[in-house]
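A single protein chain has been removed from this complex, and every other one stays in its place.
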Amino acid sequence: MLTNLEQLDNGVVWRIPGGIHPPEQKHLSNQTAIGTLPLDEYYYVPVPQVGEQASMAVAVGDHVLKGQPLTHGLNQHHLPVHAPTSGVIKAIEPRPSNHASGLPVNTCVIQADGKDSWVDLQSASLETLSNDDIVARVQAAGVAGMGGAAFPSHIKLSPASDIELVIINAVECEPYITSDDRLMREHADKIISGMEIIHQVLTPQRIIVGIEDNKPEAADALRKALSASKLPAGVARVTVVPTKYPSGGEKQLIQLLTGKEVPSGAIPAQLGILVHNVGTCAAISDAVLQGKPLIERVVTVTGGNVAQPGNYWMPIGTRVDHVLKCCGFNPEADQKVIIGGPMMGYTLPLIQVPVIKGTNCVLVPSSAEMSVDAKELSCIRCTECAQACPASLLPQQLYWHSKSGDYDKASDYNLRDCIECGCCSYVCPSDIPLVEYFRVAKSAIRNANEEKLKSERAKQKFEAKQARLEEEKRQREAKAKEAAERRQSNMSGGDKDAIAAALARVQAKKAVSAATPEAGADRKDKVADAVARAKARKAAQAAQSDSPAPEQNQANDAQKDKVAAAIARAKARKAAMQSDNEAEVDTNQTSAASSQKDKVAAAIARAKAKKEALKQALQAEAPTDSDNKSADEAADTLEPKADDRQARIAAAVARAKAKKAAAKDAGVNDPKGQIPEQNSVDSIAQSDPGELSAEEAKKARVAAAVAKAKAKKAAQQAGDSKSTVEDTQAESAEPKPEVELTAEEAKKARVAAAIAKAKAKKAAQQAGEGQGSDAHMQKQPADVNSAEPDSNSEPADVKPEAEPSAEEAKKARVAAAIAKAKAKKAARQDGEAQRPDNAAPLNDERSEAMSPDTDQSEQAPAQSAEEIKKARIAAAIAKAKAKKAAKDAEDKE
Amino acid sequence: MSNYREIAWQGLWKNNPGLVQLLGLCPLLAVTATVTNALGLGVATMLVLIFSNILVSLVRDFVPKEIRIPVFVMIIAALVTTVQLLINAYAYGLYLSLGIFLPLIVTNCVIIGRAEAFASRNTPAKAAFDGLMMGLGFTAVLVVLGAVREILSQGTLFAGADQLLGSWAANMTIQIWHVDTSFLLAMLPPGAFLAMGFLIALKNVIDTKLQEKQPTAEQQEIARARITKVN
């Protein structure tokens, strides 16, 4: 709100604090009229807004006319740029910018064709235009503040608040610069017409032109033009202010002419004041009345090292080196090229940069004019800087705190109100570069604020994510609990032991999946594995055929257990160690079983548990019956521990198997029904002090895969969508009821097969380690591979028929070799198909092992050693199987 | 035994109560006008320190944590009274020249500080040794400071030693030089502060020189590629 219109009308001038009086040096360039320079060959027009707020309206190779818009605006902030002359677009690429850093900016390079032909212009008269039209024309012409800041003028012409006073800045307080001076002397009418346009748009109460008293001719010219203008009387006037630097600063000029101060952090529009440069006024007039875009401006070329100093009309985009060449540049050693004046201008690192809309002066001083860089001495606290500061700051305190990095204190002393005018550095007797310190401090503060914002956001994101994960976890747990409860309620005659066993199995599996798989395994282990597997099969079979009678099962297995116990003891211990001990279900199995039997049973149970855990990790679904069986096999591979617990476990396992078999027989294919059994086995396995080694687990998985594959093959043979799992025990020619597999189970079988294959590949990679065992290990996956769903016709005959004869074993070996070759092919296909299945639940290792192994096996056909090993492995597997079969046959007898 | 060495090193140099911990500066600056006074106060402080450390260490397990400070001060006060009476009886001249600073040993932060920081957490043997070493360190600083001040102001050493050590010591006085006008400042507290400051600076200089002599581990130079220019 202006309350001092009277004072304005009387031309009252207030005072600004501080300020300096540097030597003006304006006579160098204001004696001659504004000239023009010859056309340059190339023009660089920076297009910095392209990408964010604008897009290119032309492309490389286009021919453009003078004044043709080069960019196409997307929103209100877009400031169009136009071609300064007619020519061809040579390139649109980053070029060094007209900035102290010389950093590249997207630039449109125009090769002038010398004709300088204009595009068609649309003139208009002020009466016919609405305010929106005027603003649109100003925007279309790309008019920006010509005082140096290059703020888009159309935004200033549509302010949010009412404007009561428009100040036209004709002060030009910096030494050397005279572009506005000459413009006023020669084109005062244009300036006044610009003021008329502004008056029409903003309807301020007053328009004051502030001008320094060192430009009397310009002031006269303006007054004359003003008296001839169409503005209402008394609205506009020219007020002369005393010459002092920095009177031309926006805030200082407002204080000079109105005595008011712009609040810190606010813009003058909030006071109802708007400030425009005289050059901008002229450009507005051109834009609105003639439709001429802003493509050239008056630039002062001055300094001691240029032969023809003066003012020149320069197209926007003229290269500075062309300008200097045309004006007779005599560079000396350590030459500085300054864009702007000596107080606030910046030096250019290179001069192949264009003149832009805010460039008002090119200054090339000689060393006699501008002081040599003096050494910075210590501050003597003379506070000349505080006397000179127009913002009434304490530069000395700001210096102390900026120098020591204490940016909080510096902000406390109102560092952000520094306008970087340079008065303090000018007067400092110790030659301290104060403004430089302030700039560094300001950017450090800005960086720190941005960092803080970023870390705030990151913290919020992190907290949100944590909350989300916890929520998901909670939901998952609730769901699982719910499912478990449902399962438990649906369980048919499930023992507590069965549940416990299943739980133990789950946990064992978890432990297994966490354990690192070992590639090498003892040969002995493998043999024991096979033996154990056979035993498990037998036990399961017995459990199936007989009623669930632990004692009975144990009696059947007694002999087998005796044999296997000694071999598998160590393995069981190792495997048990790694299983999870969370399940504390005491199975309370009958303690009447013999210790050996218990051990075996325990091993079985452990293996089962691990396998189950792995499978569940894979798919989190109910495992298949075949899995159970494979787990049995795996459990067989484990060395049973010599204690009652294991016996109990074994008993439970056997019971579970029997139950499952019974359920399967009955045709009940309830996945949930299987879980209690599994759980029981798992729990039993868990109750062991974990001795399962990764190796063992792996073997268990392999065995599971084998079984699964077999089941799948059988299913396919049966021509059913639902594949029936043929128990591995079927190999031993023991009657085994077919069991129906659900799709899930089949999938699980496939997965297990894939896992086994991966393991094989991995083992194959680690050639040279434990040949025999490797061979054994690798043989098994080969079997698995051969049993892949796609390669149906596998000689699952690879799986050695349980004919207790050496002949059979040999056949098995041969078959194994064949199977291996097939397995390789299948593995490759399988690897691609299985990877998505395997990736998530399994170790990354496995999936990685899958593909690289596959690739390697494909890519290195010449790895004869590997081949040999694989053959050996296959042979060993077959041998083991044969042995097992033989044993089974033996036992049967 | 290396623990005792460590205690000794701490008390005498590394954690010297006068030069490093800067405790007990009041008597330190007030009575060190002459070497005799300084020595007397130093010995008195050392005795109190040793016995207070022993006593505090003996009762450390029985004193509740919340009232430990008053208990320690009581112990120290009892000891100081004893020492004061002893000096009153056997070195009356010294008693007179020390004046108020003798009973003020109670408030000497060295004693309560060591009681709190060391004696209340260690065995009596160690506490006693610590008291001895701290006391020696303190006395050493007192004596050096006293010597400096006495030389600067009066040009003598051990003037008035008979008051502390007996009449035989009257001949101990060494006259380094004779001045008509003594540098009065050295005898006054400002001079004590200045001399103290220089002593601390000297100790720091010695420490720095000793550190430089130590073999330093070779620092791995991490070669970093840094981009400093844009064009």
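Think of it as A and B in the order they're written, each chain with its own count starting at 1.
Keep this in mind: a residue touches a chain if its C-beta (ideal position, glycine included) is under 8 Å from a C-beta of that chain, and two chains touch if they have at least 3 such contacts.
Rule of thumb we're sticking to: contacts and distances are computed from a predicted model.
Novice: Missing chain's UniProt protein name, "Ion-translocating oxidoreductase complex subunit D", "3-oxoadipate CoA-transferase, alpha subunit", "ABC-type dipeptide transporter" or "Formate dehydrogenase major subunit"?
Specialist: "Ion-translocating oxidoreductase complex subunit D"
Novice: Where the complex has a chain not shown, which of A:His82, A:Lys215, A:Lys292 or A:Lys336 is the residue touching it?
Specialist: The single option touching the absent chain is A:Lys336.
Novice: Pick from A:Ser97, A:Thr318 or A:Gln397: which residue touches the chain that isn't shown?
Specialist: In the complete complex, the chain left out is touched by residue A:Gln397.
Novice: Among A:Ile380, A:Leu469, A:Ala483 or A:Ile868, exactly one should touch the missing chain; which is it?
Specialist: A:Ile380
Novice: Could you please point out the chain A residues that touch the chain left off the display?
Specialist: Answer for chain A: residues 17, 20, 22-23, 100, 175, 251, 255, 261-266, 331, 334-338, 340, 342-351, 365, 369-371, 373-375, 377-384, 386-387, 390-394, 396-397, 413-414, 417, 420, 422, 425-431, 433, 435-436, 439 touch the chain left out.
Novice: For the chain that got dropped from the picture, name the residues of chain B it touches.
Specialist: The list for chain B reads 180-181, 183-186, 188, 190-191, 194.
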